[in-house]
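Yeah, one chain of the complex is gone here, protein chain that is, but the others are all in their spots.
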Amino acid sequence: MTSERVASKGLSTGARCPARVIFTGDFSDRYTGSVREFEIEANNLRGVIKKLDERYPGLGERLEKETTVAIDGEIHEVDYSQPVRPGCEIFFIPKIEGG
Amino acid sequence: MRYEAPRTLEAALALLSSANGQARVLAGGTDLLIGMRAGHVAPELLVDVKGITEMTSILAENGGFRLGAAVTCMDLVEHEAFAKAWPGVIDAVKLIGSIQVKGRATVGGNLCNASPAADSVPAMIAADASVSIAGPNGKREERIENFTTGPGKTALAKGEIVTSFLLPRRLPHSGDAYLRFTPRTEMDIAVVGAGVNLALDDGGVCRQARVSLGAVAERALLVPEAAAALIGSKVDAAALERLAAAASAACRPIDDKRGTREFRIKIAGVMARRAAEIALARARETS
Amino acid sequence: MTKHHVTTTVNGDAVEFLCEAHETLLEVLRDGLGLTGTKEGCGTGDCGACSVTIDGRVVCSCLVLGVEAEGKAIQTIEGMAAGTRLHPLQRKFLEHAGLQCGICTPGILVAARSLLERNPDPTEEEVRYWLAGNLCRCTGYNKIIDAVLDAAREMRGADHA
Partner (left out) sequence: MPDTMTFTKKELRVVGTRPVRPDGVPKVTGLARFGADYSLPGMLWGRILRSPHAHARIRSIDTSKAQALRGVKAVMTSADLPEQKFEYVGPERVAVNFWHMTRSVMAREKVLFEGHPVAAVAATSKTIAEEALGLIEVDYEVLPHVIDVEDAMKPDAPLLFEDMITRGIEPAPDRPSNISKRIELKIGDVEAGFAAADEIVESSFKTAPVHQGYIEPQACLARFDTDGQAELWASSQGHFVIRALSARLLGMDIGNLRVYPAEIGGGFGGKNVPYVEPVALVLARKSGHPVKIVLSREEVFKGCGPAAGSIMTVKIGIKKDGRIVAAAGVFKFQAGAVPGSPVMNACMCAFSPYDIPNVRSVGYDVVSNRPKTAAYRAPGSPISAYAVESVIDMAAARISMDPLQFRLKNVAKPGTPTVWGPKHAHEGFAETIRALMQHPAYTTPLNKNQGRGVAAGYWFNNGGESSAAVHINEDGTVLVATGSSDLSGTRASLAMMAAETLGVEFDKVRPTVADTASIGYGHLSAGSRTTFATGIAVVEACKKVIGNLCARAAMIWDVNAEDVVWDGGCARYTGKKSGEFEPLSLKAIAVKKSVTGGPIVAEVSVNAGGVAPGFAAELCDVEVDPETGAVKVLRFVTAQDVGRAIHPSYVEGQLQGGAAQGIGWALNEEYIYDEAGRLTNAGFLDYRVPVASDLPRIETVLVEVPNPNHPFGVKGVGEANIVPSLAAVANAVSRAIGQRMTELPMSPPKILKAMNGGR
């Protein structure tokens, strides 16, 4: 598993503990050159997606359309306003649809 | 398509013989309407026979019963004297579809549809029923085991219809039963059906028996070898095993969506044996 | 195509209609008379959603021709309540949650009424076998059976016994 820290373009306060962002499924193969883990500083999901999209242009839209997000195990729809607590674990997982 | 509902047999026969294209008798319609909807049959004329009294009556005759071909299954099931005399026929009739279907379906229709899996046919064969047929050339009788000649095929000539069945007088110490195998408890087509009718003497020895199997050949079979296994015995375990073996041996089934050949052969023996056990118990109960 | 003129009674009312020979009673009820409470689930008599009674016998109206209604008394789900008063079966289905989607409900009610008319005190097994021709895919039948048994109890007056 490879991981990298996504530069936060001067927005980082340095004092915050970044969130750990992880991809499952084949997103990493398809969009991030197999990089599966990232450390990202953001206040909410918008920030996370924005920073990933800056690093991998077009990825943001794929995430919005194709994934559901689990933040510390709690599953949410991908919604920009979703708060991202320092040090939390964020998984982008394939969206689920039921019967 | 024309629809006619004659009140007499004569009128029905006249309609049938005058038809230009395909004419069909409509009794319960539970097979015919499905066939029409699916486009398998497209009759030019439907002759509804439910208004013909002799086809819708259950009458005593010579100690037995004259059963109109257009009597519905529910009417038959609710006929106490018939049900008491021929519980095996009732076993079978009760299995012809749902309550709703039985409210319409008839024993005559079940026979004339000529499905190898028809439930009432093995029971009626075991009961030694005869079929009364009327046609442009008059009336005739046919043994029920000879009536169906293959899937969808009968011994009826053009313009002929089945009007009634005659079930013989019940012998003392006799009983009949019908059992079938289906994956569901109800709403299914027999994978195998078995009708057994037997009569005992005062010493409990089987003197007469008829065994019939459904859904194991192109038509319901009368199996004399299986009956022979019972006759002369007290219908003990050994005789029942011989019956089962003879029943299985008589099968010449096909593989289809409802069961495999192999499974049908095996189950035919089991159903025949179990039906015989029920028939035996009924025979012992009757005086 | 010549149409047949049929005189019948539906839910106690005299009704006349025209239909083609091949039209089923179900089509006549639904498309001709606007009585859409009777449902079509299969058209082959295997699901019971189209159950009605003809002269007191419960049948699948998809397996009856409209012309066969001549001179008969037809009862459909629309005639089950007495005016504004629900039949006990209808009330018990509501109380016991004997329906989820509700598409099989009219047919089951008609069939169940026919059972209770013949057998006011059925066992659970008798109810299950009587209703075997009415498919329900939502409920697993549990609450339907409960509702029928409870309605039977009430109709027998067992509550007051």
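As written, the chains take the letters A, B and C, and residue 1 is the first residue of each chain.
Keep this in mind: contacts are C-beta pairs under 8 Å (C-beta built on N, C-alpha and C of every residue); 3 or more make two chains touch, one makes a residue touch a chain.
The structure presented is a predicted model; accordingly, all values stated were derived computationally and were not measured.
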* **Contact list for the unshown chain, restricted to visible chains** => A, B, C
* Looking beyond the chains shown, say which of C:Gly12, C:Gly56 or C:Gly140 touches the absent one. => C:Gly140
* **Among C:Gly41, C:Gly66 or C:Pro122, residue touching the chain not depicted** => C:Gly41
* Of the residues in chain A, which ones touch the absent chain? -> 22, 24-26, 29, 65-68, 70, 72-77, 79, 82, 89, 91, 93-99
* Asked: Given the full complex, what residues of chain B touch the hidden partner chain?
  -> 38, 181, 183-189, 191, 257-260, 262-263, 266-267, 270
* To do: List the residues of chain C that touch the chain left out of this view.
  => 20, 22, 27, 30-31, 34-44, 46-47, 49, 76-78, 80-81, 86, 90, 93-97, 99-106, 109, 124-125, 127-129, 131-145
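Here is the rule we go by: only the chains that are shown with their structure count from here on.
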* Arrangement of touching chains [line / ring / star / complete / other] -> other
* Which chain has its C-alpha centroid at the greatest distance from the C-alpha centroid of chain B? -> A
* Asked: Which positions in chain C touch two or more other chains at once?
  -> none
* Asked: Within the complex, which stretch of chain B touches chain C?
  -> 1-3, 5, 26, 28-30, 33-34, 36-37, 46, 48, 50, 72, 74, 97-101, 103-104, 185-187
* Taking the complex as given, what residues does chain C use to touch chain B? -> 4, 20-22, 24, 43-46, 48, 51, 54, 57-60, 62-65, 67-68, 70, 111, 114-115, 129-130, 132-134
